[in-house]
Every structure is written in structure tokens, then in C-alpha cells.
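A single protein chain has been removed from this complex, and every other one stays in its place.
Coming up: subunit A.
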Amino acid sequence: MTGTAVGSRATHRRLAGMCAAAILALTACSGGDDGGSGDDGPPPEEVLTAAKTTLDETTGLNIRLTTPGLPEGVTGVAGATGVVTNAPAFEGDIEVVLAGTTFKVPVVSVKGKVWAELPGTTVFQDIDPADYNAPDPAGFISGETGFPSLLPATTDVAEGKSVRGGEGNKEVLTTYTGTVPGDVMKNVIPSAAGDSFEATYQIANDEQLREATFVGVFYPDSEEMTYTVSFDDYGTEKAISKP
């Protein structure tokens, strides 16, 4: 009975691992080859730059930002989902943690102005996202202040193994790891406080960045944490206007 009193997230993961082992054993098969795609591909830096170009050129996409959890006592962003376009504009929900409670806030951002339907209210009103330790979500795919800007700034890039991912788990993606300097991260997530961030990118064969994971100190005086951003439906076109 007390054996279960460990962090349940860990328990959850361990349980998942056990299930994995069980199904592998059940079907008694050798498993798939998940080695790297060899040395014949382009250099990793070039792949990241190409992925940035794809992001720069797209009209819009679906973005999803998640984290397993913010450090205790931090006011910040716990998640975001929505459509972001090159207008630049954003329409979706941002999850904000305020005083230990998570609020899902509908947000619309068009050309530098941000409107939010704050918790307890029934209408959109204009806000300054910086007041909530949040970036302007319309800038998420900006070449200068968005996630794409992190790609060319990543150093010590190394190619990792191929993994399955993307929408419906249908695609085979190549993993790249590297380091993002803290001052570059600060352009994207203004509260970023760490000197450097470990980055993992999953890039599809058509030079589309599918998922990016960053580990580091995102809020001043707090512990290390993880943000995962996924990018789907490149080429989405959506006219987003002031609510």
C-alpha cells in the first residue's frame, strides 16, 4: 500500500514502461530498427536552417505548447493551443498559472495587440501579455522573436535517432539535439533566466519542424523545467481579427 506513495507521475511512467515490456514480450518480436539515418544526410546545422526557412515561409500552423509542470510558486504559462499565422496573429487558448491555480484563457492576438477573456469575465479585453510573464503568442513563429529564431542559434547540434511522431503518430522524424544560449531564448520567452537551454528538435523529411523540447530555467529564481512545442498543419490559412 505504501509502495504506491511515490510521485505518481513517475508511477504513471513506470506503469507505461511495464505495459510496453509486456506487449513486447507478448508478441515476442525483436522490435523495430530505430538507429540514426546514417551519415549520408545533410549536416545537422543545414537541416535546422532549412526547417527555419519552412517556418518562415508558411502562412500559418497549429501550435501546441505543453509542460509537465511549472515550478512551484511560479506565475507563468502552463500551456497554449491555437492557430498562429504570419499576419502575425494568434487565436486559441493560453493556460496561465496564477496563485497556484491554472486558468485557461481564450486569447486573440493581431498585429501586436492582445485580447484575452480573463477568468471570471465574459468579454475579451486588451491586455499586455508581459504582465502575465507570457510572450505575445502571435510571435511564436516570427523569424526574429519566435521559436524559428532558436533553430539557427542552436549550437553543438548532433543528429540523434529516428522516432515516430507528428499528427496521428504517422510520420518518421529525425531527432537533433543542441544547446540554445539563454539570451536568444529570452527573445522568445521573455522570462527565460537560464544561461543555456538543452534543445531537442524532431524534424520531418519535408524540412518541417514537428516538435521542439527545451529544458532549462524559464522563470527567474526557479528550478529547471521543460517546454514542449509541437507544430502541425503547415500552410494553414486563417483570417484572425480583433474580437
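Just so we're on the same page, a residue touches a chain if its C-beta (ideal position, glycine included) is under 8 Å from a C-beta of that chain, and two chains touch if they have at least 3 such contacts; residues count from 1.
By our rule, contacts and distances are computed from a predicted model.
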item: Options "GMC oxidoreductase", "ABC transporter permease", "Flagellar basal body rod protein FlgC" or "Major facilitator superfamily (MFS) profile domain-containing protein": UniProt name of the undisplayed chain; value: "Major facilitator superfamily (MFS) profile domain-containing protein"
item: Residue in contact with the excluded chain [from A:P119, A:P220 or A:G235]; value: A:P119
item: Listed residues A:A50, A:A87, A:V163 or A:A193, member touching the removed chain; value: A:V163
item: Which residue of A:A50, A:L98 or A:V215 touches the chain not shown here; value: A:L98
item: Footprint left on subunit A by the chain that the document does not show; value: 1, 3-9, 11-13, 15-17, 19-20, 22-24, 26, 31-34, 72-73, 98-104, 118-123, 125-128, 131-132, 162-165, 167-170, 172
